[in-house]
Every structure is written in C-alpha cells, then in structure tokens.
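Inspection log for the structure reproduced underneath, given as structure tokens.
One protein chain is absent from this view; the other protein chains keep their places.
Take a look at chain A:
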Amino acid sequence: MNPVTNGALKSKKTSKKPEYSRFTQQELPAWKPILTPGWVITSFLAIAFLFIPIGLVSLFASERVVEIVYRYDQDCVPEMYRGNVSAYIRNSLTNKTCIGNITVPKKMDPPIFVYYQLDNFYQNHRRYVKSRSDKQLRSAAYESSTKECEPEARFNKSGDPVPIVPCGLIAWSLFNDTYNLIKKDKVLNINKKGIAWKSDTKVKFGSNVYPKNFQSNDLIGGGKLNESIPLSKQEDLIVWMRTAALPTFRKLYGKINTSLEAHDTITVVLENNYNTYSFGGQKKLVLSTTSWIGGKNDFLGIAYLTVGGICLFMALNFILLYVFKPRPLGDPSYLSWNRKAVN
C-alpha cells in the first residue's frame, strides 16, 4: 500500500477539486418551456388556422386540374384474339394499331402532359430494380460491367457472350406503345423533347454510350432502341429507367403545348405493342394539366382539412377542460405523497 499512500500524499498538494464551470455542474443557461393551458390552446388553434386554409387551397388547386384517363388495354385487343391475348401481343406480325376517342371535359391550358399509366406493374420489384448497371449507362468504358444485370446481362453471340447495352431487366422491359392524337383531323403535336430530367440526360446517361445487342435474346421484353443514338438522347428510356415508386404509376410520354377546349373530341391512334397481358396489368393514356400541387389529387386537401378540424375541436375541448376542471400550475396538493396523506 505504500506506493499508493505516497501517491496520495503527493497529490494532496494539488487539489483535485473539480473546477467550476456551468457546463460541468450541469447549470448551463437553458430555456425550460412548459406547455401551459394557454400555450396548448394557442398551438391547437394555430395549427387549425394554418391547416384549414392550406387544405382549402390544395383542394381548389386539385379541382382546377383537368385530367383525362383513357384505358385502352382491353379495347385494343381485336375480338378474335380476346381468348388468346398473349398470342396476339407476342406476334410481331399482327396489326397493333388501335383507334379510340376521348372527350375533353373542361378547357385545358398548356402545357398539357401526356402520360401513360400502368397498373399492377411492379417497377419496384426487388429483382427488377436491382437489374441495372448505372456504370454502364454512364460511360462506354464500363460497357462490360453487367454483373448486376442478370438475367439480361449478356447476349450469346454465336457462343461468345457479349454484353448488352443497356443491360438489365429495366431497360429490357422498355415501354413501347406509341400515341398519336388527332383533334379535328389535325395532328396534335406531342413534344417528346425534355421529358427526362436534365440531370439524367447530362450526367447519368452517357453521350458516348450507344445501344448494343439490345433485345437480341429470344425473349423480347419491350421497345427497341436506335443503335445510332446515344443513351443520353433516348429520353423514353431515361424516363422508363427512373423506376416508379408504386405499382400504379404514370410516366411522362410528352407534352402538348396547345390548349384544348371543353367538349373537344380527340382521336387517339395508338400502337398497342407493350405486353401487360401476361401479368394482368392495365394500360391507360392520361392527359392532364398541372398545378402547384401536381396532378389531380384531393387527398392532401382533405387530409389538411381533417387535421385542421381535429385541432379546432381539440382546442375547444381543452378550453372546456381548463374551464371546468382547472388545475393550478405547480399545486403541491397534487404531489403523490401529499395525495397519499390526504387519503
């Protein structure tokens, strides 16, 4: 023990008393908010008065959006193939052209967005989202990095497996229905430029990457690509490759820059190429204007109104509670040991 005591003696000269600071003594200046009844009511009212107007504004915005949805996947299958849709859609020789009419319910101001909507298409399926090579898309140097693209990674070119560009299931299943809109015998121009994100066309998809061996395997999944156009210019592919979050999704097909008047009838001439019949998916053509809130969707407006309403209701409840069952703040008689004594 001697070394210890010696040590203790030595250190006695220097006091070990902890130096005082507001930090070490846990006495830092602090704001100690306590939600008093006043604050509670105020915050409920504040939320209510904020949310109800926002709800109304978004409902209003959603109401102003004009949306035309035209489902064509069923109607565009000729009668004779209704029993065997798969034979129809997979046969490249059958005539896929299909004509339909849609009516504009309200005046639509440009820009009018043309979407295709797929239902029950799991673009977020694990097998699917993983099956892509972002490296390959970006740079020609990584042409053969197709490890993640299975099972659509390579094409067996006479016994010699060569990489597919763009590889993977996503690219393979490229949507390839085409739409032509005719209004009063005049073709409506659908602008397909600038439908993809600028960041994608500039950075993510390489301007020196050209499609190779695409759709060469036995099973053809969807659209083909012009091998002379670099990927960065293939905007349909770029839009398609940004996989949708939910199994029902829309993708931008193009934009119409002329306005459509109410009760206009528009003839849709479409090529029904894409096979959603194999898994019971639906295909829809959507024409929609837009607002600050996006497309037509009443949900947020209703949600905001509900929350605002609940808050208003709670504010009233708490006012009643505080009036009829008041409790002085910090009243010691509510302390557990005092309550026990009273009991």
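Annotations
Just so it is clear, a contact is a pair of C-beta atoms (placed from the backbone, for glycine too) under 8 Å apart; a residue touches a chain by one contact, two chains touch by 3 or more; residues count from 1.
FYI, contacts and distances are computed from a predicted model.
For the chain that is left out, the UniProt protein name among "Phospholipid-transporting ATPase", "AP complex subunit beta", "DNA primase large subunit" or "U3 small nucleolar RNA-associated protein 14" is "Phospholipid-transporting ATPase". Of the options A:A30, A:M80 or A:L93, the residue whose C-beta touches the omitted chain is A:A30.
Residue in contact with the omitted chain (choice from A:M108, A:L270 or A:C311): A:C311. Residues 1-5, 11-12, 15-18, 20, 24-26, 28-35, 37, 40, 43, 47, 51, 54, 58, 115, 117, 121-129, 132, 134-135, 138, 150-156, 159, 161, 164, 169, 172-173, 197, 199-200, 203-204, 217-219, 221-222, 242-252, 275, 278-280, 292-295, 297, 299-300, 303-304, 307, 310-311, 314, 318, 321-322, 325, 327, 329-338, 341 are the ones on chain A that touch the missing chain.
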